[in-house]
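Presented below is the structure to which this report refers.
One protein chain omitted, others in place.
What follows is subunit A.
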Amino acid sequence: MLEVIKPGPLSSVQDLGRRGMRHLGVSQAGALDPLALRLANALLANHENTAAIEITIGLCEFIFHAPANFVIAGADLNACLNDTDIYPCWRYSAKAGDRLSFKQSRDGVRAYLLVEGGFLNIDQQLGSYSTDLMAGFGGLHGRALKVGDKLYYQQAQAKPALGALQPSYEKLIHFTPGPHAQLVSPHVFDILNQTIWKVHPNSNRMGIRLSSHKALTHNHSIATQAVHPGVIQLPPSGEPIILMNDCQTTGGYPIIGVITEADMRHLSQLSAGDCLHLKSTSTTHTAKQRHRVKSHLNQLKLALNKKE
C-alpha cells in the first residue's frame, strides 16, 4: 500500500483519459503528459493505460508499505527515495517503509508516479480511471489526493534498475491554423508566430492562459461549437487560452488554432511566468510528429522485450 503523507498542491489519479463521452458533456481528463505515462508503463510492463498519480509542482511525500517496483516519469521534480536521488524514467524498487519525497524544479511541473501492476482501489467510471476533478468522479473517490489516502497495489519482487530515454521538453510549440482567425484579424497567425508568450498564473488542468496582445482584442463570438484539448480560444480580452484535458466540451470563443497532439506534452510542463513560442505548421508536419512519438515508444518496447 502507498500512503499519502503530503499531497502537494495537486495530486490526482490519471490514466490516458475518457474517450467517447464528449457528446454527453463529459470532459476527457487524463494525464496532461501522456507520453510520460506511456513510457513509465512500458518500463513496468504495465498496460499503457494503467493509471498513475499525476503530481503537480512537487512538495509531496509518500510511504511504500509493501515492496514495489516503481517509475517516476515526466518532469524531474527532484525526488528522493529516503536519501537517494531518483531520476525520471528509471525503474526503481522500494522496500516496505521507504519514503518517497518530491521537492520542486524550475524545469517542469508535472510528474507521474506509477507502480508495477497499477493501483487497485481506484474507480473506473465511463471507461477511465482518470479523476474528473470538476464533476467529482473517477480516480480515488473522484477527488484530488489528501493526507492519509491509501492506494493499494500488488507487492512485487525487486527488479533491477532499468531506464528509458525521455524526449526533452521544448518551449517551441506547433499549432495548425484555426477556423475563426480571419474573423479577428488578418494578422492573427503572424502575431501568434512572432510573439514571446508568457504563461498566466491563472492556468490549470482546464486551460493555459497566455499573456494578452493588444492587436488580438475583439468583440466577436461564434455559435457554440465542440472544443477539445489543444484548441486555442481567443476571448475578447486578447488573451489566448489553450484548452487542456479538463476543459469543457463546447465553447463560444473564436478558435484561432489547435496545438499539435505531439506538442501537448510540452505545455503540460509549463508553469506561471514561463515563456513559449508558437509556430504554425502543416498537416504533413503533424503526421511526422505523431509517427516520431509512436516509433520512439515502439523502439523502447522492442528493446525492453529483448532485455527481459
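Keep in mind that, in the parts below, contacts are C-beta pairs under 8 Å (C-beta built on N, C-alpha and C of every residue); 3 or more make two chains touch, one makes a residue touch a chain; residues count from 1.
By definition in this document, contacts and distances are computed from a predicted model.
K.L.:
Not counting the visible chains, the remaining one has a UniProt entry; which protein name from "ABC transporter permease", "ATP-binding cassette domain-containing protein", "Phenylacetate-CoA oxygenase subunit PaaC" or "Carboxyltransferase domain-containing protein" does it give?
P.N.:
In UniProt, the chain excluded from the picture bears the name "Carboxyltransferase domain-containing protein".
K.L.:
Tell me which residue among A:45, A:63 or A:135 touches the hidden chain in the full complex.
P.N.:
A:135
K.L.:
Just name the one of A:228, A:277 or A:296 that touches the chain not displayed here.
P.N.:
Answering carefully, the residue with contact to the hidden chain is A:228.
K.L.:
Just one of A:69, A:125 or A:245 touches the chain that is missing; which is it?
P.N.:
Of all options in A:69, A:125 or A:245, contact with the hidden chain holds for A:125.
K.L.:
For the chain left out of this view, which of A:2, A:71, A:255 or A:270 touches it?
P.N.:
Checking each option in A:2, A:71, A:255 or A:270, the one touching the absent chain turns out to be A:255.
K.L.:
Spell out the interface residues on subunit A facing the chain that's missing from view.
P.N.:
Considering the whole complex, subunit A reaches the absent chain at 19-27, 125-126, 132, 134-135, 137-138, 176, 178-179, 222-226, 228, 230-231, 248-250, 255, 258-261, 283, 286-287, 290.
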